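All protein chains but one are shown at their positions in the complex.
For chain A:
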Amino acid sequence: MVQQDEESEWDQLNRTNWKGLGLTDPIKNIEDKWLLLPAFLKVKGLVKQHIDSFNYFVDTDIKNIVKANNKVTSDVDPRFWLKYTDINVGFPDRNEENAIDKRVTPNECRLRDITYSAPIVVTIQYTRGKNIVQRNVHIGRLPIMLRSNKCVLTGRSEEQLARMIECPLDPGGYFVVKGTEKVILVQEQLSKNRIIVEIDNVKGIVQASCTSSTHGGLKSKTYVATKKGKIYLRHNSIHEDVPIVIALKALGIQSDKEILLLTAGNTDAYKNIFAANLEDAAKLGVFTRQQALEYIGTRVKINRRVMGPRRPAWEEALEALATIVLAHVPVKGLDFRAKAIFVATMTRRVLMAMEDEKMVDDRDYVGNKRLELAGQLLALLFEDLFKTYNSNLKIAIDKVLKKPSRTTEFDAFNTMRMQGDHLTTGFVRAISTGNWSLKRFKMERAGVTHVLSRLSFIAALGMMTRISSQFEKTRKVSGPRALQPSQWGVLCPSDTPEGEACGLVKNLALMTHITTDVDEEPIIRLAFMLGVEDICLTTGTEIYGPHTFVVNVNGTIIGVTRQPTRFVAQFRKLRRARRCSEFISIYINNHQRAVHIACDGGRICRPAIIVENGRPRVRSEHIRLLKQGKAMFEDFLQKGLVEYLDVNEENDTYIALYESDINPNTTHLEIEPFTLLGAVAGLIPYPHHNQSPRNTYQCAMGKQAIGAIAYNQFNRIDTLLYLSVYPQQPMVKTKTIELVGYDKLPAGQNATVAVMSYSGYDIEDALILNKASLDRGYGRCQVLRKNATLVRKYPNGTFDRLADAPLDETGQIAKKYDIIQADGLAGVGERVDPGDVYVNKQSPSNATDHAFTGQAASVPYKNTPLTYKSPVAGNIDKVLITDTDNDQTLIKVLIRQTRRPELGDKFSSRHGQKGVCGLIVNQEDMPFNDQGINPDTIMNPHGFPSRMTVGKMIELLAGKAGVLTGKLQYGTAFGGSKVEDMSRLLIENGFSYAGKDMLTSGITGEPLEAYVYFGPIYYQKLKHMVMDKMHARARGPRATLTRQPTEGRSREGGLRLGEMERDCLIGYGATQLLLERLMISSDKFEVNACSECGLMGYNGWCTYCKSSKKMAQLTIPYAAKLLFQELMAMNVVPRLILDDA
């Protein structure tokens, strides 16, 4: 009943005449149309792209892969076969044989260093003797993406999540493998199966290339390129470039006339350019298809493993052309027509580009890119592993079947169970190392996965939206790094790292969706139904006729149409009526005179409001329903009010930014302009007032801010965790902040800032902090560090043990053991001083002795304790004793330090303005205003002119107005609270409109001669703290090889006097200092050298001269002595020529 009412209300709204309002009535603004955004995020979540992709893999793709490889037969017994009929991935469970409660939560996996994975079960049919048997077999385990539809967290309420010790704000989309959280980053690639035309101006080459990729994996790239003015077909499997005419003849187009029509059409310019190619073929004596095939056949690379009878060349050519060259174009029963037309189209595109340079494609255009997600990568991995699994199985089965007589009937089920966990280890290894090396698909990628950064909530979120490019970082090209206009709305313009990866690592904007594969068969049928003529029935004249447009589906040419606009309009109408998937895109390319339909996965798209007849289809009434919870985003899609546009289709639209911009040509309306930024850039208040690099800097720094990480932060044991003691939500919020939940997991505090100069300790962006603020808890943070150890059992039967604190001679417990309790572990809450032992572990001294067979208990033990190394004391926060997958006892100790800000700690506002603390000032010395308010922080005004971060100034103004009125203000991009209103609020509360207060110096007590910009700004404390960086050494450890001081803080290393410093000393002539720095204080070494032979001896004896007469002692760097010895080892004799200096 309710359903029906709702339905009718919807229908009413969608009528053209509604409540007496006609089409010509003035357009009202749709209030709160941004509410569509939370509605969108509610269905899709922030990391929907990862989860959708994984779901597609688990539900659909995995079945397709198994279907493609579903049979295992035996070479030995032809009667044997085994067939996979189905495959299913279950829910994650505990991988322990006799566990009573099989349920497992991701948090348990994180804590116990195990993998959050689910069993993969296949249904098999096979022959056992004379019977056919059907069974279910577990073949391995698949790591499960959190919050995917196989995850136990999906669809749980906040309370249920709390029971599972999981944070409701955590986006999911990552894996837990061996206890670490791993993200498979989105990979950006050039789109497959599309023709890309490029010009190399240096070499004078025009080439059309097409990377074919079909399901089944084989990828190959085909080129149609010019060489010395003539056009050739080039492919890896053919040794030599094939003249294009020969290639076309081999593909079954024998007549020169037809070739000319299919490539150059009736355009004279193209005909002239192409003519030479026809002559070329004639010169080579290739006229018929047979001749062409022979020509190609002799040049095909043959790599057949099975040695069969040698086939004639033409057959080789036929096979190569049918299956390897442009593999994605279907060849049905040796009908090469479609492929021939595809090659002809490539040729034509080359001709067009030769004639007009503008006809090339842009590689960096986002519409020419596809994003590869976790699902696709896992699918490839699974296919590879599954094929290996099957071949292993086949070998194993053959081995058994080869045996002439068996006692029992052969059951393949048992062989399958014996197969081990090849799939499980394959998945775990790939995800935990990030190496995707699949020889079968010629794929060799490293660094595919990354550890999810849990530095802050935003760091984790930012990582989930990250896109890495396949492009090499070292090459110095600007094209791929530049901001593309087509990135609008789908990729964040601000969020990219600085330095080498700049512009190559990108981030998704807030409202983007990445498509998954949709079956193209029904779409082709739909296209034919809408009047597209089959391409195989057309000739060149028709294809390039004045009114015909070629119709492509996923890059393959399927037909032509004479009414492209009508066709596209009808197709869209069907899509809006949801007769096909909403993610299918269709657009007209007028340059290529083609209609492109795309339904492949990895396209980036975003929703937009449909505008019809100058009116947006979404109206206030719809939003009202949305507000009341009677409508969802899906309803908007269903009713054709909103649709997804991919980057290519965007080019075919006219999108109004605001409703006031709508004119009769407008086709769409943006939902909200601020969605063009990503989740990380969305934290910045008033970003549209900032200089753009500042927003980029903030995007990098927001990820280093210390704050709250997740609701389960106190139940996590991460390697390194930074937490803020008193985090606050910002006074000036943005809509994005509320959408991503940054207001619930903030990372910063609202500091009262005075923009003024103070004491000179604030130059170069340094900040002055108020000591009383620090006393009261401003900037206080906790650092939690994990220390883990395994109490192992060794293969020889010995084992590690934990011991209580040993007593010294006086019967006292030594100071360094004073926190060890009877179980050998430090007590929770105890203070750990530097050098203290907190896990008193002992290991057997013969653990590696495999021959050992004695009593394990009688073995001598040596101490292998965990000692606390940090220079500052900490506290034991948590101790976890558990066991891992392979029954080793795991002990994790979490040690906490609570830190208050000190000189040199790094802070930053949300506008890329970082600074270190330069001075901590007593409260009474700080300036104060009429209300007696002291600033928490003083910032030097020189930070503003060159940085041009006007947004920060507005943030202060809005924050101050907010504080005075007791409300939070908004600084949403391209909107937010207006400066005018903020000034008005300030005046109403008795403050200056400009936000500047009259301050009194705390030192002299007199008023300051200038007014000071004074108010709250959200400041983040960054993870870089002096305590972790300070380092000095007088004497210390040396490297064993060179006897020089060690390097690096962690090894208590020396500070290097480098080449440049050395140059200075040489230039200055300070030779004694040089000698002292480079030898005496470093690796001085006394050697005995023979002045006769110039070789080094020892103890005053020259082993070469067999004498001690001419020995001299001299001091050289040990590294020099080492060099001489190494040279001698290489049969080079370095001789020391000694002279009196």
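Definition applied: a residue touches a chain if its C-beta (ideal position, glycine included) is under 8 Å from a C-beta of that chain, and two chains touch if they have at least 3 such contacts; residues count from 1.
Just so we're on the same page, contacts and distances are computed from a predicted model.
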Self-check item: Omitted chain (choose from "DNA-directed RNA polymerases I and III subunit RPAC1", "RING-Gid-type domain-containing protein", "N-alpha-acetyltransferase 35, NatC auxiliary subunit" or "Serine/threonine-protein phosphatase") - UniProt protein name
Solution: "DNA-directed RNA polymerases I and III subunit RPAC1"
Quiz prompt | Identified contact with the non-displayed chain, of A:Ala396, A:Val725 or A:Val1087 | solution = A:Val725
Quiz item: Thinking of the whole complex, not just what is shown, which of A:Gly629, A:Gly1005 or A:Gly1067 touches the missing chain?
Solution: A:Gly1005
Practice problem: Check the options A:Phe91, A:Phe287, A:Trp488 or A:Phe714 and report the residue that touches the missing chain. | Solution: A:Phe714
Exercise. Could you tell which one of A:Lys271, A:Arg299 or A:Lys771 touches the chain left off the display?
Key: A:Lys771
Self-check item: Contacts of chain A with the absent chain, listed as residue ranges
Solution: 714, 725, 771-772, 775-777, 780, 782, 829, 875, 877, 896, 898, 922-924, 928, 930-933, 986-987, 990-993, 998, 1000, 1002-1011
